[in-house]
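One protein chain omitted, others in place.
Chain lettering (A, B and C) follows the sequence in which the chains are written, and residue indices restart at 1 in each chain.
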Amino acid sequence: MLIVMKPNSPEEYIKNIEELLKTKGFMAHISRGEINTVIGAVGGKTIDDRREFELMQGVQEVIKISSSYKLASRTFQPENTVIKVKDSVIGGDKIAVIAGPCAVESLEQLEIIAEYLNNCGVKMLRGGAFKPRTSPYSFQGLGEEGLKYLKQVADKYNMTIVSEVMESSQIDLCMKYVDILQVGARNMQNFNLLKQLGYIDKPVLLKRGLSATIEELLMSAEYIMAGGNRNIILCERGIRTFETATRNTLDISAIPVIKKLSHLPIIVDPSHATGLRDKVAPMSRAAIAAGADGITIEIHNSPDTALCDGAQSLYLNQFKELYDELKGIAPVVKREL
Amino acid sequence: MLIVMKPNSPEEYIKNIEELLKTKGFMAHISRGEINTVIGAVGGKTIDDRREFELMQGVQEVIKISSSYKLASRTFQPENTVIKVKDSVIGGDKIAVIAGPCAVESLEQLEIIAEYLNNCGVKMLRGGAFKPRTSPYSFQGLGEEGLKYLKQVADKYNMTIVSEVMESSQIDLCMKYVDILQVGARNMQNFNLLKQLGYIDKPVLLKRGLSATIEELLMSAEYIMAGGNRNIILCERGIRTFETATRNTLDISAIPVIKKLSHLPIIVDPSHATGLRDKVAPMSRAAIAAGADGITIEIHNSPDTALCDGAQSLYLNQFKELYDELKGIAPVVKREL
Amino acid sequence: MLIVMKPNSPEEYIKNIEELLKTKGFMAHISRGEINTVIGAVGGKTIDDRREFELMQGVQEVIKISSSYKLASRTFQPENTVIKVKDSVIGGDKIAVIAGPCAVESLEQLEIIAEYLNNCGVKMLRGGAFKPRTSPYSFQGLGEEGLKYLKQVADKYNMTIVSEVMESSQIDLCMKYVDILQVGARNMQNFNLLKQLGYIDKPVLLKRGLSATIEELLMSAEYIMAGGNRNIILCERGIRTFETATRNTLDISAIPVIKKLSHLPIIVDPSHATGLRDKVAPMSRAAIAAGADGITIEIHNSPDTALCDGAQSLYLNQFKELYDELKGIAPVVKREL
Partner (left out) sequence: MLIVMKPNSPEEYIKNIEELLKTKGFMAHISRGEINTVIGAVGGKTIDDRREFELMQGVQEVIKISSSYKLASRTFQPENTVIKVKDSVIGGDKIAVIAGPCAVESLEQLEIIAEYLNNCGVKMLRGGAFKPRTSPYSFQGLGEEGLKYLKQVADKYNMTIVSEVMESSQIDLCMKYVDILQVGARNMQNFNLLKQLGYIDKPVLLKRGLSATIEELLMSAEYIMAGGNRNIILCERGIRTFETATRNTLDISAIPVIKKLSHLPIIVDPSHATGLRDKVAPMSRAAIAAGADGITIEIHNSPDTALCDGAQSLYLNQFKELYDELKGIAPVVKREL
């Protein structure tokens, strides 16, 4: 933390800062510039709340310099984190493609989709068993039954299962069936859930909140990692802006930013970000071209009768077409698919 | 729902829309304008997902016309909802003032603050027992012990207790001690929690999420009300914008907007919105002047040593000063304090 | 400028920074903390572009510490700027009320409005002669004729005229008729216009841009002040956010923020911010209660037939009612009206 004093602040104000720092266990390192005097807080502890210093007399600005995350930072670990689950790898040379329906609706539905994906060479299957819906009258998901279907189908095709866990109480259940536990955008700062996920030994796919900064996303990853679980997959899925032409604004530039700040893999969810089927392919291509480690995408054998988010689900043949396009882009970014 | 066709759309496209509407249980009401043909969907059901129609050929735009909330709307109930708890009233002629520390720290702390508030004439005491903190190393709240302290002190001064419930599993515990259960901004769309709160018989204070629209706030209120609990207090606490000079941007204009759309009382939390003590009084005055039904505000007997959010807590004497200012503004908006 | 190095950066990287600073005319002041080494750039010049340093090896973050504005800052001038024009004062004990139609439409219209205002005791008349309209087919203003009407009516009632200047080429014309030249939100960063306004000897009313930060607003004020004109009135008029219930989100908290950072008077335009007549009164009261130095407001003798922005214009009697409410709030914030 650096405390920048206003020009010509009297010595007394500087003394006050020094003393407050001491009571908090810090040493003050004072550096007098021509315009501003800057006081550095030196010491091992971190300060929860630098606003306290902002309110003191003579203070112009208080600047945090140690980033709030450590385990998630590339400074801490320069090489990329590569996550291996069953036969799937995320964060390596190969682009990770996760696909499946918004919600698990039936065993038959999953069978059709999984078989199609398997034929394409896709080995990661997504599908929601618990659906948080805006309306209490909407389809709420099949629950454990849905998880069982996922497992049955995944076992048949040797696929990796990605599914969302909605609250701490569901973790044990999910651990029985799911390979990668997903945290939804609305739960990105559900700190209780994050803490519990730090103690499990399966990877976590952490979605960025609608109004979360990149730094906050990395802090949420840190929350999980602090518990011991280092296998975190970050996921950009659009932020809320003033533009209403798309449901959210997919922040593609978050990809190179995160690649620089963190060693964790970062994938993109173009389905939820745009909310419309015909925008999914262009944004998937953009994500991979920008250097993302993969995508997670909603597909459906019959989008028109889907119980959930049909309008943003690709038809199976559209998925195949997109998959082939991504194959064309992969070598440009020195990846394979 | 209204479906606006592009100019010169062929009859065939219009027919397709009609048929899809029928399969969804609607009647189509077609009105041919000079430029656009508009198809109205008439019928009792609501449509989850109008995007499906947006993707059909010839469609220019799909417009939702029935608002997503009903019980919360002023159309449904023209007169204001007035909530009575113990001796406190929210939504009536009297401005509601809720005050107290960010977190319950000790019985002694609560005693000092409650006595001071009681002397001012304030009868609603807030205080957090469970604290969701960004860092896992920060003070996490006293839990049930904190709730007990709140009850002990509130009983002594005949005060109403407002405290936050973090997840469904805490509802039963909170019901034993708390008079008004608060839902935090991060939980505004925790639909499972909202649903459970619909079944209790105590008022709920529902905070607007950081990136939630006013319509979404009212939809979350609807979620609770659908369960039977009609005593909802809405709370504006700042939205996330590009401006970084304040922690969030307090949306004061949400007050007259909500007053027009809904019969529910709306209060304002200037402490969390601004994050800085010296902005709390101006924004409290602004809220009351704009027609808010009350404020909820953080105060502390010793902000400098507070375990949580000291920088945004008012000193006790600052609170008294603000309280007197609000008394001056009240008659202008035809209220009392 | 402070350059924060990544933990464990080699000496070589630090040397490189030092040398680059030297070539730019700075001295490097190095302070080695336990985690980060921080390099302060000491010297009289300012650096246009600190991103250059951000791209150097080993650099974690570059922090600007001298604020970009000087003349506009309260550090430079602790006491409030009080602006006197004719009989009007802005920034003093009295709340400034500027009112009038969106556009000057005719001499008769102005006469009715000015007489009414004068009877209320309001001495500052606004009205647009040049109207920037979204559609090329909309009413574009009366031009110089409108300015003449303004002057004729203002002379009769001894009122101060506020009117917008759209580009540098209109300054000379406006100087003949107008007392306070207004810069619209879209022109807040029209640097050429700002520069020219620095050389005139009449006050400038500078509106905050839709997506401008408070710091940028103060930098634009600085641009004018650098030319010699110190009489700048700042005006908050709403920022663009994700919320669509109001045209813009009026940032009331900007008032106390600006009051702390700058000595310049700050007024509020609730008409353009909300865009709807029934929100104007609540937001005007909120602005004054939060400590604004005044308001500028659109009124019309016949809003229903107004040629411009009728929907956000108050009826004359609504204005009177609001004026009386503001009189009630003024003493609470130690002001008069």
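Keep this in mind: a contact is a pair of C-beta atoms (placed from the backbone, for glycine too) under 8 Å apart; a residue touches a chain by one contact, two chains touch by 3 or more.
Remember, predicted model here, so these are calculated numbers, not experimental data.
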Sole residue of C:Q152, C:Q189 or C:S302 that reaches the chain not shown, by the stated touch rule: C:Q189
Touching residue (missing chain; options B:Q57, B:N119, B:N158 or B:T244): B:T244
Of B:E18, B:E61, B:E144 or B:D278, the one touching the omitted chain in the full complex: B:E61
Option touching the unshown chain, where A:S9, A:S211, A:S271 or A:Q312 are the choices: A:S211
For chain C, the residues touching the chain missing from this view: 46, 48-49, 51-52, 54-55, 68, 132-138, 166-169, 186, 189-192, 195, 209-211, 219, 223, 226, 240, 275-278, 304, 309-312
Residues belonging to chain A that touch the chain removed from view: 211, 213-215, 239, 241-246, 249-257, 260, 273-274, 278-279, 282-283, 285-291, 325, 328-329, 331-333
Residues in chain B touching the chain absent from view: 2, 4, 6-7, 29, 31, 33-36, 38, 40, 42-44, 60-61, 63, 65-67, 75, 240-242, 244
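Just so it is clear, only the chains that are shown with their structure count from here on.
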Centroid comparison with chain B (C-alpha atoms), farthest chain: C
Distance between the centres, which are taken as Cα means, of chain C and chain B, whole angstrom: 31
Whole-Å gap between the CA centroids of chain A and chain C: 39
Numbers and ranges of chain B residues touching at least 2 other chains: 211, 278
